[in-house]
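A protein chain is absent from this complex, but the other protein chains hold their places.
Which chain is which? They are A and B, in the order written, and residues in each are numbered from 1.
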Amino acid sequence: MIVYLLCFILFLVGLYGVITRRNLVKIVISLSVMEFSIFLFLALIGYVDGGVAPIVDPANPDVIYVDPLPQAMVLTAIVIGLATTAMLMSVIIRLYRKQKTLDIREIKNLRG
Amino acid sequence: MEAAISVILVLMILGAIFAIHAKDLLSAVIACGIVGYGLVICFLLLKAPDLAIVQIVVETITLVIMVAVVLDSTREEPFTKPDRLGFVNIVTALLIIVVVFYFLNLATASLDAFGEGSLRMAEHYITGAAEKTGSANLVTGVVFDFRGYDTLGEATVLVTAVLGVLTILRIKGKK
Partner (left out) sequence: MKGMTLIVKKTTQLIAGIVFLYGIYVIIHGHLTPGGGFAGGVILAGSFILLILAYGSDFMKLSREESGSTITENLAVLIFLLTALAGMFVGARVFFHNWLPVGKVGELVSAGVIPLYNIFVGIEVAASILTIFLALVIFKEEMTK
């Protein structure tokens, strides 16, 4: 169970970064670290001791396979994480052109 | 197996802590790469080759986009000492972290031990799946045949994200 504990500590490190940092790029990096910890947790749940990768080989048909269902969920989630990070980065570029700073306390006016 | 994954997780935690406290933004982005590539090794140890391939290429593309953004703006972070508002922020963050950690421990106390998960739910996806869907790769069979709606949703999310990026990065319209 110590693997689950370390996974949660990685999640909490990311959460600390999102709450306390003032630079926009560091907030996005911390969000990305939180996502990675969740991918690892989902893949850890589906592991079986002594299992093999879930590819069926017609030569030896009965071995124990690792659970393929959490792997399918993480596959979808990784690509969606990429789309989210790309969109956040484009918002940051636009903000920097307008306000000339990356500090979230200086960006106050909602207009323009 | 548990020991190997624990060692790599400790390295990932150290990399994440450095990425948060780095003074130079480029160093922070590269330290984010430590977490991503360490995750690839963890996936390979957990017998998931599909996920390892996807994670390694996606991590490379993410790093390229982040470096393209960081090199274009200011690279230093001038605020190092927290003032009074920053101090309140840090204390609040630590309180939230302690509470969330307690609840997370409570939630996983009833999970099976690592590696002895009962395959009760996965029996229907493993036995006879290769004959029903026809594909030797069980994960592809689950993603495209048993759970096709999730793949449809993911394609929609990608199209919407591209739509959002094209709208945000638009130069003023052609006169």
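One rule holds in what follows: a contact is a pair of C-beta atoms (placed from the backbone, for glycine too) under 8 Å apart; a residue touches a chain by one contact, two chains touch by 3 or more.
Everything numeric in this text was worked out from a predicted model, so none of it was measured.
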item	value
Touch criterion as defined above, residue of B:5, B:70, B:122 or B:161 at the omitted chain	B:161
Which residue of B:13, B:39, B:70 or B:143 touches the chain not shown here	B:143
Missing-partner contacts on chain B, residue numbers	49-50, 53-54, 57-58, 60-61, 64-65, 68-69, 72, 130-137, 139-141, 143-145, 148-149, 151-152, 155-156, 158-159, 161-162, 165-166, 169, 171
Where the missing chain touches chain A, by residue	53, 55-56, 58, 75, 78-79, 82-83, 86, 90, 93, 97
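Quick note on the criterion: only the chains that are shown with their structure count from here on.
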item	value
Between chain A and chain B, centroid-to-centroid distance (C-alpha), Å	2
Complex contacts: residues of chain B adjacent to chain A	1-2, 5-6, 9-10, 12-13, 16-17, 19-20, 25, 28-29, 32, 35-36, 39, 42-43, 46-51, 54-55, 58, 61-62, 65-66, 69-70, 72-74, 77, 79, 86, 89-90, 92-94, 96-97, 100-101, 104-105, 108, 111, 113-117, 119, 121-122, 125-126, 130, 136-139, 142-143, 147, 150-151, 153-154, 157-158, 161-162, 164-165, 168-169
Partner chain B, residues of chain A touching it in the complex	1-17, 19-23, 25-26, 28-30, 32-33, 36, 39-40, 43-49, 51-58, 65-69, 71-76, 78-87, 89-94, 96, 101-103
